[in-house]
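The following block contains the structure, expressed as structure tokens.
All protein chains of the complex are present and in place, except for one that has been dropped.
What follows is subunit A.
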Amino acid sequence: MAEEGGTRIAINIYAKRTAKGEEVFMPPLVFDIDHIKLLRKWGICGVLSGTLPTAAQQNVFLSVPLRLMLEDVLWLHLNNLADVKLIRQEGDEIMEGITLERGAKLSKIVNDRLNKSFEYQRKFKKDEHIAKLKKIGRINDKTTAEELQRLDKSSNNDQLIESSLFIDIANTSMILRDIRSDSDSLSRDDISNLLFKQYRQAGKMQTYFLYKALRDQGYVLSPGGRFGGKFIAYPGDPLRFHSHLTIQDAIDYHNEPIDLISMISGARLGTTVKKLWVIGGVAEETKETHFFSIEWAGFG
């Protein structure tokens, strides 16, 4: 895999405590657009989950952050391609921790950036407008600046430009970037252990090995709830292909029987949506993953 100049994916994970005091990870999030592009190249698509400020009511056009599966994070971390930042503070604690001085500084940076962007857009639109006027012959190279200003005023041009400016919103949070997270003091192994512990709390470790085996075969995996599975697998980028497989949670290779009723319902559904129902597990002795694909025979 090309490492793209050694770019490492920055993954943020918020950790919360349950009433019993157990630590639970919130969905892993990626904020940086360039990182998201790189992930997609590697076959990790995730799910965009942020609201677009300009289309707040639209839920098909979502924006950063990108939400990953815990399997994705494990895979990236174990392949040393990501920096996992564990944030154990609550959001309001983080905000309270910002001093007035720091707050003023941050807001100045934001304002300066916004003004710069406005300046650039205004100039671009004005130049564009002048070029247009020249083209239709309203003005020429001899037109004076005063003449131009008069023309602008008469057509409310400045006002129109002002109302058409875009507000650039930063993808990454400067507050998040600057806070010291607990994971700064954790080693790679510590983070691995924490991730594995979370993963085991949520399900079977073997499912991760199914994920890994399918990734190694070039499949792109997404959450499979829509089709009643743990994952759905695409043979390439999900924008180019339909998914081929619905993968179930791993079952114990030796001792867990295949649930025939869920197999029948899953495989029958798979026939109508053109997906095979896939079940798999890991043989403990050989560490080998075994998959079986099931589909309705078309009769009976």
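Details
Going forward, contacts are C-beta pairs under 8 Å (C-beta built on N, C-alpha and C of every residue); 3 or more make two chains touch, one makes a residue touch a chain; residues count from 1.
In the analysis below, contacts and distances are computed from a predicted model.
Selecting from "Putative F-box domain-containing protein", "DNA replication complex GINS protein PSF2", "AAA+ ATPase domain-containing protein" or "Sen15p", the unshown chain of this assembly corresponds to "Sen15p" (UniProt protein name). Of A:V24, A:V47 or A:I264, it is A:I264 that touches the chain left out of the display. Contact with the undisplayed chain is limited, among A:I11, A:I161, A:L195 or A:L276, to A:L276. Check A:E23, A:D83 or A:E295 against the missing chain and you find that the one touching it is A:E295.
Where subunit A meets the missing chain, the touching residues are 214, 217, 219, 233, 235, 244-245, 251-261, 263-264, 267, 270-271, 274-276, 278-281, 283, 290-300.
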